[in-house]
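Read through the structure below, which is laid out as structure tokens, and then see the notes.
What follows is chain A.
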Amino acid sequence: MTRNTLQRLLPLALLATVLCLPLAVRSATYLHIMILVYLYAYLTTSWNLVGGFAGVLPLGHAAFFGIGAYTSTILSLQYGISPWLGMLVGGVIAAAVGVLIGLPTFKMRGAYFALATIAFAEGFRVMVENIDKLGPFALNGPRGLQIPPLNFGLAEMMFSGKEPYYYIILIMLVAVLLLTSFISRSKLGYYLNAGGEEPEAAMALGINVARAKVIAMAMSSFLTALAGTFYAQLNLYIHPKSAFSLDLSFEIAFIALIGGRGSIVGPVLGALLLRPVSDFSRIYFGDTLPGMHLIIFGVILILVMTFQPRGLQEPLTRLYERLLDRLSGERRAA
Partner candidate 1 sequence: MILKVEGLTKEFGGLRAIDNLSMEIPAGGIMGLIGPNGAGKSTAFNCIAGVYAPTAGRIFFNGENIGGQKPWDLCKKGLARTFQIVKPFASKTVLYNVTVGSFATCERRSEAEAKALEVLKFLNLHDKKDMLSGNLTIADRKRLEIARALATEPKLLLLDEVMAGLRPSEVDEVVEMIRKIRDSGVTILLIEHIMRAIMALSDRVVVIQFGKKISEGEPAEVAADPNVIKAYLGDEYVAS
Partner candidate 2 sequence: MSLLEVRNIDVSYGDVQVIFDLSLKIEEGEVVSIIGGNGSGKSTLLRTISGLMQASAGEISFEGKPIHRSQPEEIVEKGIIHVPEGRRLFSLMTVLDNLIVGAHNSRARGQAAATLEKVYELLPRLKERHNQIAMTLSGGEQQMVAIGRGLMSQPKLLMLDEPSLGLAPILIKSIFETVRQIADQGTTVLLVEQDVRHSLSLSDRGYVLEHGRIAIEGPASQLLDDPHIKTAYLGI
């Protein structure tokens, strides 16, 4: 096989494998872990639009996640609106909030920006915890919202098995990957990358950097909110501490940094590595060595940042190229 065919075939083979995985993996546990891997890969890819392409460090994406989860859940619980529709409504609200947050914060630098995004997300959590009713909408304060598992079906985005969730999030992930790779090749992507790397030069080349970032923020928060709805439908229960969790915001950023910020595959690699490590180490150490899984998580963070500060995407890509060389017996064209 020539290297070129191989290069085209491998991703297809991968996609086929991923599509068939539920046939081989009957265990709902492993499917669930895979679902979480895809969910986090999806979230991180969405985050990457701002945190990667635009070169800032947002640490408050849980705000959009929570908005998505709450919007669709409230609409479906109180008004019987399908979560699929609620998802879009949540996305639009989150995008609007994202723009409102982005306008003032993008002027800030480094640490200030990170802290401001944390404050926004935490502020949202505190609000939701303190509000039982917001006009006609019952938020239920700290008690959260539970979705009774009664109407299973595609329209309700609620299923008794894991497989539908697996395919939904897989489709979402593939879609968001296609979208980001499309964006990265579009004018917006060029503008974001340029503005993130050398803002002054970008401005001189006709780029309104702040506006590009705000557009990216709107898209990123829209996409993040969709995942919030998925999460609510997957767990059928949300409360402020989980839907607006600071840990989630942090984990998204970590996955991106470990995988490789600003690249398309980085978030997927990061999620593929970190999620299972944290899940499996929790499973194996959870009862005998409580907290061990978080120690392992911390150690990985430090090691990767020390030895591969730009993430694992670069060395892994090199490895992949070498694998292609080996398989095809051809050298990569320079």
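Going forward, a contact is a pair of C-beta atoms (placed from the backbone, for glycine too) under 8 Å apart; a residue touches a chain by one contact, two chains touch by 3 or more; residues count from 1.
Regarding candidate selection, all candidates are chains of the complex that A comes from, given by their letters.
Since the model is a prediction, treat every value here as computed from it, not as a measurement.
A.B. asks: Quick check: counting C-beta contacts as defined, which of 1 or 2 touches chain A in this complex?
C.D. replies: Among 1 or 2, only candidate 1 touches chain A here.
A.B. asks: Could you pull out which chain A residues touch candidate 1 in their complex?
C.D. replies: 185-187, 190-191, 193-194, 197-198, 200-209
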